[in-house]
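After this line comes chain A, so read on.
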Amino acid sequence: ACNNSEKTDTGGTDAEAQSGEGTINIGYTGPLSGSAAFYGERTLNGVQMAAEEINNAGGVEVNGKKYKFNVVSLDDKYLPNEAGANAKRLMQENKTPIIFTPHSGGVAAMQVFNQQEKFIIGAYTSEPKVTEGGNKLTVRIPPRYDGYLEPFTNYTMEKFGKKIAFLPTASQYGKDWAEKLQPHWEKAGGEVVYNSSIDFAKDTDFFTIITNALKEKPDVLFIGGPSEPTAKVAKQARELGFKGGFIVMDQAKFDEMKKVTGSYDVLNGSIGVMPLVDSDSPGIPEFVKNYRAKYNEDPGSEAGLNYIAMYVFAEAIKAAGSVDDPEKIMEHMQDGLDNLPEDKHVYVIPKIDQNGGFEGELIVAAIEDGKVVPIKAD
Partner candidate 1 sequence: MLKLQDVSVKYRSFTAVHNVDLEVHPGQIVVLLGANGAGKSTIFKTISGLNKASTGIIEFEGESLNKRSPDKIVQSGIVQCAEGRKLFPSMSVEENLKMGAYVHRKHKKGIKQSMKHVFELFPILEEKQDDMAGSLSGGQQQMLAIGRALMAKPKLMLLDEPSIGLAPLIVEQMFEVIKTINTEGTTILLAEQNANAALKIADKGYVFENGAVVLEGTSDELFANDEIKKAYIGA
Partner candidate 2 sequence: MFLETKNLTKKFGGLTAVNSVDFTVEKGKINAIIGPNGAGKSTFFNLISGFHPPSSGSIILKGQDITNMPSNKIAELGIARTFQTTNLFEQSTVLDNVFVGHRLRTKSNLLDAVLRSKRLKREEEQCREKALEVIRFTGLEKVAGKLVGSLTQEEKKRTAFALALATEPEIVFLDEPAAGVNPDETEGLAQLMKKMVDSGITVCLIEHKMQMIMKLADKIMVLNYGEKIAEGTPEEIRNDSNVIKAYLGGSASA
Partner candidate 3 sequence: MLFAIVFPFVTQNDYFIHVMTLSFIWMIGVYGLNLLAGYTGYLSLAHAGFFAVGAYSLGLLTVKAQMNFWTAFVLALMITSILGFLVGLIALRTKEHFFAIYTLCVGYILYLVIDKWDSLTEGVRGLIGIPAPANIGPISFETPLSQYYLVLVILLVVILIVYRIVHSLTGRTYIAIRNSEDLAQTIGISTMKNKLEAFVLSTFFAGLSGALYASFIRFIGPDIGNIVITFDLLTYLLIGGIGTLSGPIVGTVLVVWISQQLQFLQDYRMLIFGPILTLLVIFYPRGIAGSIAGWNARRAEKKLAQAQLDERFSQRAITAENQVKEG
């Protein structure tokens, strides 16, 4: 009954499909409506752009046969049960060897049956449990963020002082970050004077909580979450007279924050991840140019990382010599990373750990005198 389905055409036309070429369906389930839609769309953009580029370059050749990618995307409204249903549907109707999803609930719901039904989950979530739970067909796309702790702590503590107030987003990611940062900060001799979080989905105004945080006279604020509200938090902290530095969690991007604050001046003294567009990784210029042309905005890491992941999967498929055996593809993920052409290195990801987590290199940047300056990690 569901034949009139939902193919997002990504290059491969029917005509090509008939002329002895194969199609590999790639699944995607994520929030495409509701309050998290912007996030879902950006992750999907990365996957789609990569698939399209590969198709335009002739597709992938596996065992002498040409294949093109077709991304099939479904909306799950950020709900695990919908993600589960979508995955079932994708398997049933499209036989997708890989399904991307950008939330841990969706990953968890799919992990119930992905090994039985044989598909790889492209998990865009920083939750370590998704790969540490023993599921053999899950790839965790975002790199671990532990590496940020050191440079962030060193930089701000040196420049501003030892007292920090925590005000990250109330999401799981924000809380994980805070949990990791706290011992680190304290070990370095600092003190956490205020520890709370802001729920951007429920708070209308951040003045109240910032007032409370500033009451403790912190030297540094740890903030983060989606870029725009994070920028608001920074701006309002400045309005309330805060003069110290910011540690900006990696979910927020300086370049996107700037759109809200107007200039980098407000953010002086912040340390965070290098905005993708300002990074000097080899794949950046090309990627940024194409992305802007296609989506009319600057790409962020959601797009960038999923873009790479799609490429890596393509390379892994080639290396595995199989388009429909996820286990085999999984075995060749490291080959996929190794074979990734230099000019696609939007991020540098040299390794995948034995559980399926990408281990990428981190690039850190600070804002000084209204400019983004790279900071050497390690």
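Heads up, the rule we're going with is that contacts are C-beta pairs under 8 Å (C-beta built on N, C-alpha and C of every residue); 3 or more make two chains touch, one makes a residue touch a chain; residues count from 1.
The candidate set was assembled so that all candidates are chains of the complex that A comes from, given by their letters.
All values reported here derive from a predicted model rather than from experimental measurement.
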Going by the contact definition at the top, pick out the neighbour of chain A in this complex from 1, 2 or 3. 3
Touching residues on chain A, where the partner in the complex is candidate 3: 2, 4-6, 8, 32-34, 37, 41, 73-75, 78-81, 84-86, 88-89, 91-93, 104-105, 108-109, 112-113, 117, 127, 129, 133, 170-172, 175
